[in-house]
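What you see is the complex with one protein chain gone and the rest in place.
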Amino acid sequence: MFLARVIGSIVSTQKVASMKGHKLLIVEPYRLDADTRASLVTTGRTFIAVDTLGSGEGDLVLVCQGSSARLTPETKTLPIDAVITGIVDSVHIEKKSVFDRTKEA
Amino acid sequence: MFLARVIGSIVSTQKVASMKGHKLLIVEPYRLDADTRASLVTTGRTFIAVDTLGSGEGDLVLVCQGSSARLTPETKTLPIDAVITGIVDSVHIEKKSVFDRTKEA
Amino acid sequence: MFLARVIGSIVSTQKVASMKGHKLLIVEPYRLDADTRASLVTTGRTFIAVDTLGSGEGDLVLVCQGSSARLTPETKTLPIDAVITGIVDSVHIEKKSVFDRTKEA
Amino acid sequence: MFLARVIGSIVSTQKVASMKGHKLLIVEPYRLDADTRASLVTTGRTFIAVDTLGSGEGDLVLVCQGSSARLTPETKTLPIDAVITGIVDSVHIEKKSVFDRTKEA
Partner (left out) sequence: MFLARVIGSIVSTQKVASMKGHKLLIVEPYRLDADTRASLVTTGRTFIAVDTLGSGEGDLVLVCQGSSARLTPETKTLPIDAVITGIVDSVHIEKKSVFDRTKEA
């Protein structure tokens, strides 16, 4: 899995029938800053993931890829390869807090 | 999943029998422009995806990869690893519209 | 899937028993030339794919990766992650012909 | 699989129900140093993996990705794409010891 920031959403009306009613969010994968090792930074990539948790723009989330994206009750039969499996509260790396949801603006 | 622009198509007459009759489109994955964060730009990569929605050149589409590409009614038994699952109408990132199908040329 | 040029082959006598008798070709993935957008160029990567179509060196082919590589009649139970699913006749991108098998040397 | 160093952990309270109670660790994939070929160095990437072995920060571990991450007794039905399958004691490359757990600080 990877950490990602929810940065937006897409609208698609012409789609595979089973996809109707599923929220599609745009997520930007994050990684540890290689220089400071004290914060998370964007990888510059852009993915689309299904959300079933009520995630919103700005949230840091956990994203599962591949066939396992179908291992949630709402996504079992969907043609999807990425799903949000958690909204992240905090991230600690090498004893330091590098993310705390309660301190976000 | 990822966003991609349909840029072309391929023709193949010698192919695995089950692939006959399936439309193969060339798609170019897009990502958020890292500098402006106000538009989508190409990643420079080139993939082939099966289309079952009537997508055409120039369309921005949603592409699903991996075994989940077989989770649509038309692709269940195909040796494919990518399928177009939606034609995108609009994309919003950080409260800005970065794509609107009705404003495309 | 991706487009690739068949550039060679490998011989392996000590192998998993089920792999005996299957042709293993070396394929080089191709992408659209980002500058001219008028031809296909190598990505510089090197993969091995099983061939069941009689593909030969120099052919441009369609390659399927992942578990779907096992969705052809000849590859159902093989420990493989890539199979050639089509020999490409022509590729059109942005209304231009960027590959035509009949015009290859 | 790949070798990775456990560098931290995440906390997520709003998550897919089946994920409750599973430990989520942050792992940094390592590779052989291309220059010296005598030590392991970080790739600069950041992944999240489920741990069922009691791995702790600083451990070098073996990580399995994809659907096979569900092939352990504790992870069979989870929406996960990475699991720690071993805590590494030693690594030998080209006859040299490049990692020895007993010599770590």
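For reference, chains read A, B, C and D in written order, and residue numbers begin at 1 within each chain.
Note that contacts are C-beta pairs under 8 Å (C-beta built on N, C-alpha and C of every residue); 3 or more make two chains touch, one makes a residue touch a chain.
This is a predicted model, so every value here is computed, not measured.
Touching the missing chain, out of C:A49, C:L62 or C:V98, is residue C:A49. Looking at chain D, the residues touching the absent chain are 1-3, 30-32, 34, 40, 52-54, 62, 64-73, 75, 83, 85-95, 98. Looking at chain C, the residues touching the absent chain are 7-19, 24, 26, 28, 42, 44-49, 57, 66-67, 69-70, 77-82.
In the analysis below, only the chains that are shown with their structure count from here on.
Shared numbers divided by all numbers used gives the overlap of an interface; between chain B and chain C this overlap falls below half, so the copies present different residues.
The centroid of the Cα atoms in chain C and the matching centroid in chain D are 33 Å apart.
The distance from the centre of chain A to the centre of chain B, with each centre set as the mean of the Cα atoms, comes to 20 Å. Along chain D, residues 67 each make contact with two or more other chains.
If each chain is drawn as a node and touching chains are joined, the picture is a simple open line. Pairwise chain contacts in this structure: A-B, A-D, B-C.
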